[in-house]
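Removed: one protein chain of the complex. Kept in place: all other protein chains.
As written, the chain order gives the labels A and B, with residue 1 at the start of each chain.
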Amino acid sequence: MHFSKTYSQLLLTLPPELRDSAIQYRQLKKIINQIVAELTALGLSPDVLHSVVQPPTAANDKGKQREDSSPSVQSTGPRVIYELATVADHVEPRLRLCLEPDESLPSDTAGPSSLPPRPETTITLPIPEDIIRSALGSGGGSHELPDGELRADGTSALPAELIIPLVSDTAFFRTLTEALNSLAAYLVTKRAEFESSLRSLSQDISSASRPQSHTAGFHPHSRYSSDPANISISSHTLALNSRSDLDTWRQIFQLYMEADIFQGHQERFRGEREVEDAEARLRTFLADLNEQTSKGTLKLRMKQSRVALKSFMELNTFILDLRKFQQVTAEATRKILKKHAKRTALPLAPDLTSPFVVHPDSADGAVVLSRAHPVRTSETFTLSLLLVQALTETLLPIIPHIDDYSCVICTGLAFKPIRLQCSHLFCVRCLVKLQKRGEEHCPICRAPTVLSANRSNVDWALLNFMKDWFPLEAKKKLQQNEREAAEEEMQELGLDVRGCVVM
Amino acid sequence: MSLPKETERLVADPAPGITASPHDDNLRYFDVTIQGPDGSPFQNGVFRLELFLPEEYPMSPPKVRFLTKIYHPNIDKLGRICLDILKDKWSPALQIRTVLLSVQALLSAPNPDDPLATDVAKHYKENEADAQRVSREWTEKYANA
């Protein structure tokens, strides 16, 4: 299938707003035909060009044309050099014809911006046929051009060059860069829209996930006696606020993190995922959500939450669409430039800066030739990755995560929290176990702080915070602690009995 | 019975060059493989180990043993490992993952001054190059994946 067809089909899977700002592949293809016609009219049909345009230097990888021909490789015979000069704000492709073999030519014909002043003349089209012939046919410097016709300065007979601006080719690059530029500008507005939706979503989730303390019964001070002899907490005070979806949002974010949709965080894979992978993961996440909702294990009580979840999914879908759009645009750009090179026999143009790449250090996103503005990959991000980061960095911290409040020994919520003198935190149950084993060193820093810990080491502020933000987890841990302590007591009792019998 | 959190993470996101999977009938018993670290005489070898979490874990260290024969001054003929964090330097803040990473590191940095296999340690101290040659030979012979 032709790419132009594939391209338009791919675009149809995207939302119309993205589709409308896509680059016009068919139109560019037509312009390529015009370029060929123009070149042929100049006597530079693809066949002719193919034999005289200097091949790309050998050092080029993957066919990316960066430098024009190097004079040292071929120092005799006629040369035609294809240049993409930057004139004012646009790219102006032109051909430079060297009429004479030229040893004195400086070796850096590389960058159009760095061209040293040298004798040159721009002539009007069409080029007289004899000049083309003299440029292409003579070789070896036998042909003398009449004085004053092409030589700009009379002091030196050599070298002489022709510069031929290519009108259709200029139109081609103008169309392409304008398309990419307007796409870049469009993406800037989409990004702003995304960020503003994200801000309001963040507020909605915050107010739908209020902690326990956000009720009328809340006392700003501890509800518990600060008498160190009394740190018992009955588990019936640990309950969910019925007017909060705190736990549900915690579940949703947990599923979301596990789905690891756009970016891998594992040892095996880090970085941005392939579009197909991300799409499959987003689907799985949605399926998980739906399954848990229908099973009743995931319940959004508040209407506000349901609206927020919808918006959350929309933002994720937008990022995915953006990724797809980026991929298809990059493909279309690459293909059209390749087609341009193939049809015209002009060397492959350098890569264009992608409108999806964000330079944190430069505010304007104008599309430029990468040769003139080298892309420093270490400092650039794709827009989609930036949005993913904004999404996770804004939303996930709204709900405190249990991993940040867990005991490193039992990996459960560190409830009730005991803060050792060395500042390390453990749950009371694990601390008691350490003490019973006579272990005096902190498991994290090995400071001798375990045996001296007592009730005064309860971290009251954290205890209240955990009760507030992790009521279910705290209740579960408390029950587990009680069960374990009871079992342990029985074991100790059993051991004593056995000891009496055996000894 | 569901996998404990630690096992779940270990299986889902193992460290590079390390695999660990619990037995179906005993979730505290793991089949482990460790790749010989590059630049060590154990390079290109894949070593099989077994690991067991005793009831007191994490208050007590996991038990770990090589099943693949290995010529190493701190690993004996039965695959027992001399590593301080598996003994008196154990901390309940350590995890299976850290233990296996330490074992992998022990392959890169043998310590003949704290030997378990005394003959191997003597060999390593007297003629390290020759001892490493034997380690390489054993790796090729027994740890060929």
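Keep this in mind: contacts are C-beta pairs under 8 Å (C-beta built on N, C-alpha and C of every residue); 3 or more make two chains touch, one makes a residue touch a chain.
We take it that contacts and distances are computed from a predicted model.
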{"item": "Omitted chain (choose from \"S1 motif domain-containing protein\", \"Ubiquitin-conjugating enzyme spm2\", \"Exoribonuclease phosphorolytic domain-containing protein\" or \"Ras-related Rab7\") - UniProt protein name", "value": "\"Ubiquitin-conjugating enzyme spm2\""}
{"item": "Identified contact with the non-displayed chain, of B:L67, B:L101 or B:V134", "value": "B:L67"}
{"item": "Footprint left on subunit B by the chain that the document does not show", "value": "23, 26, 28-29, 50, 52-56, 63, 65, 67, 69, 77-80"}
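Note that only the chains that are shown with their structure count from here on.
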{"item": "Whole-Å gap between the CA centroids of subunit A and subunit B", "value": "38"}
{"item": "Complex interface listing, subunit A residues touching subunit B", "value": "266-268, 408-411, 430, 433-434, 437, 441, 443-444, 446"}
{"item": "Parts of subunit B lying in touch with subunit A, wherever the complex brings them together", "value": "4-6, 12-16, 58-59, 91-94"}
